[in-house]
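Reading through the structure tokens given below for one structure.
The other protein chains are all here in position, but one chain of the complex has been omitted.
Read from first to last, the chains carry the letters A and B; within each, the first residue is number 1.
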Amino acid sequence: MTPALSIRNVTKRFPGVTALDCVSFDLLPGTVTALVGENGAGKSTIVKILTGIYTPDDGQVLVEDAPARFASPKDAWGAGIAAIHQETVMFDELSVAENVFMGHMPGGRLIDRAAMVARTEALLTRIDADFGASVLLKNLSVAQKHMVEVARALSHKARVVIMDEPTAALSRHEIGELFTLVARLRAEGRAILFISHKFDEIFRISDRWVCLRDGKLAGQGLTAEVTEPELVRLMVGRPVDQVFPKRQISLGEVVLEVDGLSNATEFADLSFDLRRGEILGFYGLVGAGRSEAMQCLFGLTRPTRGTVRRDGRPLTIRKPADAIAAGFAYVPEDRQHQGAALSLGIRENTTLASLAAHVKGWFLSAGSERRETRMLGERLDVRAATWETAVGNLSGGNQQKVVIAKWLATRPRVVILDEPTKGIDVGSKAAVHDFIGELAEEGLAVILVTSELPEAMGLADRLLVMHEGRIVARFTRGDWSAEAIVAAATGAGDKAA
Amino acid sequence: MTWVLRHREMALALLIAAMVVAVATYAPAFAAPASLLGVLNDTAFLFMLAVGQTMVLLTRGIDLSVAANLALTGMLVALVGQYGPDLPGPVYLVLAAVIGAGLGLVIGGLIGGLGIPPIVVSLGALAIYRGLIVVIGGGDQVNASEMGAGFQAFPKVALFGLTSPVWIAVAIALAAQVFLTRSRTGRSLYAVGGNPVAARYCGVSVERIEVLVYVLSGAIAGICGYLWVARYGVAYSEIALGYELTVIAACVIGGVSIGGGVGTVPGALLGALFLGVVVNALPTMQVSPFWQMAVAGAVILGAVVLNARAEAQSGKLILPEARRT
Partner (left out) sequence: MSTIPDRPPFRLSQLLLTWEVILCGLLVAVFVLNALATPWFLDVYNLADATYNFSEKAIIALPMALLILTREIDLSVGAMAALAALAVGMAAAAGLPVPVLVLVGLATGLACGMFNGLLVTQIGVPSIVITIGTMSLFRGVAQVTLGDQALTSFPPGFTTLGQSYLVKWPPLPLSFVLFLALAVAFTLFLHRTAAGRRLFAIGANPTAALFSGIDVARMRFWLFAASGLASGLAGTLLAARFGVVRPNAALGWELDVITMVIFGGVAIAGGAGSIPGVVLSVFVLGFATFGLALLNVSGIVITVLLGLLLIVSIAAPLVIRRLAGVRG
């Protein structure tokens, strides 16, 4: 079978690092190939080369055995290569039809709008979309935006479809729909390159696998002939336990009581307790209102009703500084936009929420800052060239560690972690899980917001499930089942696909 | 969603009509046809410049040099009129468009070609172009008597009571509307301003678009330069001093976003008309000219505040009861 796409001995170098080193593999038509590897292994570099954003320093890209040179993304589209990214790369203020056809709108001297809308509607019907061509993109959910990207890929008659972590922000139901779509694309003879960190998805949807490690090809083969531990070993170079055994911690006194916390539009009637040493999980579909609730607790938004008590005393939290003073820490979901200032260095990011502790007289003491940064950075095993390195130059896992370090520096009593391992490689993920257990052992109270069921069931002492802004179920460790949890999260009555 | 947008432009149009009515109750002469036509004639320049600036703002840029471009082109064309043979008006119009486009090309080249932030380039160009007027003109002004007859007559040609600048503004607005709604390049302006990374990914040449909008804005400024100089019969270095800020105010009032990606030609025209009515209403209400700036400033702030209130987003609609309302 002629491969739809081939990469032969492709090498790409950047100042100081070789991102890809003589990598070769094929993508066959009518197959789904999973691309696995840790962050920094070279996956996104491959995607950028295939979509025309980078050119390889050495080696060739072959489209159906013919060498291809992509000088720009337009060339890649023209060669039939389409990509769907983790964060949708689209135009919020334009309609679906314009998003699908931007760059190749039909018509002569003027755009033929009728044809553009008609063609878009046809594509949307083909993929079972539940929205029309004239809707503005900003009114769609993340899952629906992914569908628009698929429609765009189809509009280019793509032979190769690259999907880069497409399920990161999707609910279980939406993931099921996406996989149905992937199966349909495969049946139509397209070659799909599927990049994911989630092993259950890899084993569910892919036919073949390719593994990168440190820019080199670590292995490839048929998915049916490989096991998860083998894949992990190839990715990381050493065996790794994905979820640490739950530590046995005796729970302390109640440190936080939330009663009836409500907001006009995002969540209502939130009531729960939290003890020292406890890990309280918040599970739910994307958009259930968990992050919104936590951000309100942290003072970023104002509630309309409800009380919060710390150690029995009521708190008035009007802004994040109040929450920090009361001993709260919030590690946000979006580490690049909400967590860290990418252009500032590790030291400056680490001390950002606790600057007052480093003030001697009127001025900041650099020595004091450096001591704190070193201590926390070593404790969290941050890998970087120096402590002044800009956080934007670190890998995703290390960026997350710096954000966590910033919050540890405030010596909190209650730590809220919002999707702490989203988009992080296996090695760092395990480290973060281990670390969460350590925090609980030290007597902190932890709230863990997560959409990954294994993570929730592996770490939490109790699990609260939210659905459409309310807590709909409460589970205790040992007295739960995956089915019951998921059923509650999807609205009790709508079984997962 | 387009309904809501038109809703806002509708609201602005109604507001303008209400203003005219309010002024007319105090000074009935204002609502007389001749007076209203006069408002349009007066606002013609602002219409054109606002349309040009809208295209720049759509791409996340800003052009603070339009007034300087206008003045410099006006002076250059006036000198041609002074020292050259007396040609018919449209010839000078084309010449002015070419000169203005050239001045815009310089700016566009620095922004699109070199990637220098637009505010830096337009601030620098503002100083350079204004200064060049004096350097080239030698500090003198060109007076009506020195300009040719054909040169000066053109802006005063009237059709249905509206002088040629208004008709040229109509032509420019129509062309811009077709460009922005029906041509591929025009739609890609929205893409470039809305999400430059995505635009590049779709194969849109962001740099080319950036150069293009400044050339267009410059050409329009040039046309206004000739019309202004010919209409008022004098060319000197301080023409339209500070006018760029009025142009931006008109765009903002008309709903064009400073952040790029949002804005329409009708909106820009309404924003310009709004300011035009305000500025023309003041003298008829016996308000001393000294009040003009203060009132203009208050009006801009008021319009901007109202705009912002209208666009304010509440939290995400997660609770079922919130979604039903």
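Methods note: a contact is a pair of C-beta atoms (placed from the backbone, for glycine too) under 8 Å apart; a residue touches a chain by one contact, two chains touch by 3 or more.
Fair warning: this is a prediction, and the values are worked out from it, not measured in the lab.
**Q** Thinking of the whole complex, not just what is shown, which of A:43, A:173 or A:406 touches the missing chain?
**A** A:406
**Q** Can you say which of A:125, A:316 or A:386 touches the chain missing from this structure?
**A** Candidates A:125, A:316 or A:386; residue touching the omitted chain: A:386.
**Q** Check each of A:377, A:397 or A:420 against the chain that is not shown and name the one that touches it.
**A** Here the residue in touch with the unshown chain is A:377.
**Q** For the chain that's not shown, point to the residue among B:169, B:204, B:248 or B:319 touching it.
**A** With B:169, B:204, B:248 or B:319 as choices, the missing chain is touched by B:248.
**Q** Can you list, in ascending order, the chain B residues touching the missing chain?
**A** Per the touch rule, chain B residues meeting the hidden chain are 62, 110, 114-117, 119-121, 123-128, 130-132, 134-135, 139, 237, 245, 248-249, 252, 258-259, 288, 290-298, 300-301, 304-305, 307-308, 312.
**Q** Which positions on chain A touch the chain that was left off?
**A** Spelled out for chain A, the touching residues are 300, 319-321, 323-324, 330, 332, 337-344, 347-348, 351-353, 355-356, 358-359, 362-364, 370, 374, 377-378, 381-382, 384-389, 406.
What we mean here is this: only the chains that are shown with their structure count from here on.
**Q** Would you mind pulling out the distance in Å between where the CA atoms of chain A average out and where those of chain B do?
**A** 44
**Q** Which positions of chain A touch chain B when the two form their complex?
**A** That would be residues 51, 53, 72-74, 77, 89-94, 98, 102-105, 109-111, 113, 135-136, 139, 263-268, 287-289, 292, 301, 468-470 of chain A.
**Q** Touching chain A in the complex: which residues of chain B?
**A** 1, 178, 182-184, 187-188, 190-191, 194-195, 197-204, 261-262, 314-320, 322
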